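Here it is, the structure, as structure tokens.
With one protein chain removed, the remaining protein chains of the complex are shown where they sit.
And then subunit A:
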């Protein structure tokens, strides 16, 4: 997995792609300017696509998001330096290895109770991280989660600043 760009680079790239995505969404969907609900959906969708597109296929979560939205967005993505996805047989070997380890741990009751809790929380996390259900080993899931959380935070930060900036612009227009 390619490491994420630093936060300010990410945000700059995100803004560029978001504005472009908004324009494309508008063009594709012919949104009535008074339709607030539709506008909200457009903003949210285009922000999600922009966030995934900044990572450019380098992570499983970004690929999952692009795949999820490709039908509604009518844009084919051409990731520039997309690394090949890990070959499935490595995952299968890791899963078998992990199953053997998990089986041998079951004989220790305290550990297994704690492990069951961790497994439950991990299952919840898989549902929250896009593409999480496709990841078989915990390490990949945690790495993807780290990357996803950092990207989400940057997205939220940009959106907050945009909301504040729009407030300022709106106030200047009134004055």
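Here is the rule we go by: contacts are C-beta pairs under 8 Å (C-beta built on N, C-alpha and C of every residue); 3 or more make two chains touch, one makes a residue touch a chain; residues count from 1.
Just so it is clear, contacts and distances are computed from a predicted model.
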From "Alpha-1,3-glucosyltransferase", "BHLH domain-containing protein", "Eukaryotic translation initiation factor 3 subunit B" or "Pyruvate dehydrogenase E1 component subunit beta", the UniProt protein name for the chain not displayed is "BHLH domain-containing protein"
Name, in rising order, the residues on subunit A that touch the hidden chain in the full complex.
11-12, 15, 19-20, 22-23, 26, 33, 36-37, 39-44, 47, 89-90, 93-94, 96-97, 100-101, 104, 114, 117-118, 121-122, 124-125, 128-129, 137-139, 142-143, 145-146, 148-150, 152-153, 155-156, 158-163, 165-170
